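Of the protein chains in this complex, all but one are displayed in their positions.
The chains carry the letters A and B, assigned in the order they are written, with residues numbered from 1 in each.
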Amino acid sequence: MELTADKIKELVVKPENKVYTKTPLLTDKTLSYCPGCGHGVAHRILMELVEEMGLENDTIGIAPVGCSVLAYEFMNVDMQEAAHGRAPALATAIKRLWPNKFVFSYQGDGDLAAIGGNETLHTCNRGENITIIFINNGIYGMTGGQMAPTTIPGMRTSTSPYGRDVQMMGYPLKMTEIVAMLPGTYYVSRQAVYSAKHVRKAKKAIKKAIEAQLEGKGTSFVEIVSNCNSGWKMTPVKANQWLEENMLDYYHLGDIKVDGKLVKEIV
Amino acid sequence: MAKKVQGYIEIDKERCKGCELCVVACPKDIIRMSKDVNAKGYHYAEFFNPEPCVGCADCAVVCPDGVITVYRARIEV
Partner (left out) sequence: MGELRLMKGNEAFAEAVIRAGADGYFGYPITPQSEVIEYLMAEKPYERTGMVVLQAESELAAINMLYGGAGTGKKVVTSSSSPGISLMMEGISYMAGAELPCVLMNVQRGGPGLGTIQPSQSDYFQATKGGGHGDYRLLVLAPASVQEMSDFVPLAFDLAFKYRNPVMILSDGVIGQMMEKVELFDSIPRWTDEEVIEKNGDWATVGKRPGKERNIITSLDLDPYSMEKHNHDLFAKYQKMEEEEVRWEEINTEDAEYFIVAYGSASRISQKAIELARAEGIKVGLIRPITLYPYPYKVLQEKVEKGAKGFLTVELNMGQMIEDVKLAVKDNSKVEFFGHVGGVIPTPEEVVEALKTKIIGG
């Protein structure tokens, strides 16, 4: 029997053989993100976990201000859109008022590390039993590619057009390492989504974060080092290469705090 | 007759934004960008050679827009 493309399709494309498709916990709306943007992957693995862990009816998510301001349009669960940087404050109250719900905030680097730095620190320091998903692409995407607190030294943005000069503009802020130092955090990890291997790892990390919350352990925090093709002015494929070659030297991947204990030397 | 693991993917071409990440992710190099464009004007991803596909789902896992559905079965050859 010769295996033509049509024959393979006929033999394989059957409902019982489906091994991967978009979770129904993502709506059918076209994502507002640029082609190749890591936000879409991060949204998907988070919602896959909500589905797989049976949390669809017990999840409340907080969308930030920034590129993912419309996350509530795509994540098909109860959602609230926060004021810029204040998602952890919203999450704090929601979790305290609905202690049996899974409550997460989904925030970018400007939202979480700049304008919302204080809320991030204090929420983690109180050990609020919530999960924070932090997308770090080193730039302000929504407003057109300006410097973020997380922009790495030398990186060009529209407000650091000659590259980030740390003497003049300060150093990139490693919020994830900072929150890992706080006694309120239970699980802190930095992941990436630029390859299939990394996406699968990131999903495992987010699962651990969710489990920590369900067990009432305190704040769980997962950073995802991501790309910004438009802001970085690269093709998606080039951007992912650049991320791997440049961002990861500064933002080391892996778990930083597990079961409430630091598992990595913080540098 | 021998058995083999055969994969197959379906790409929702109208929702594809042509980022090419699936092309890079595919270990079998059996996805390419189409010459045609979809209604949004993107050159969409095209599954052009099913035979080597093992249904590893790497393409779907990296797809930011969730446009790839993956099938996998053991078939007789």
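In this text, a residue touches a chain if its C-beta (ideal position, glycine included) is under 8 Å from a C-beta of that chain, and two chains touch if they have at least 3 such contacts.
Owing to the predicted nature of the structure, the values given are computational and were not obtained by experimental measurement.
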Absent chain's touching partners (shown only) are A
Contact with the hidden chain, among A:Leu26, A:Leu90 or A:Cys228, goes to A:Leu90
Of A:Ile8, A:Ile45, A:Ile62 or A:Ile133, the residue that touches the missing chain is A:Ile62
In the whole complex, not just what's shown, which of A:Lys9, A:His122, A:Arg156 or A:Lys238 touches the removed chain? A:His122
Cross-chain touch to the chain not pictured, restricted to A:Asp78, A:Glu211 or A:Glu244, is A:Asp78
Where the missing chain touches subunit A, by residue: 56-60, 62-63, 69-70, 72, 76-83, 86, 89-94, 96-98, 101, 118-119, 121-122
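Just so it is clear, only the chains that are shown with their structure count from here on.
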Return the distance between the CA-based centres of subunit A and subunit B, expressed in whole Å. 25
Within the complex, which stretch of subunit B touches subunit A? 6-8, 10, 15, 17-21, 23-25, 42, 49-51, 53, 55-73, 75-77
Touching residues of subunit A toward subunit B in the complex: what are they? 1, 3, 5, 8-9, 11-14, 17-23, 26, 30-31, 33-41, 44, 193-196, 199-200, 229, 235-237, 240
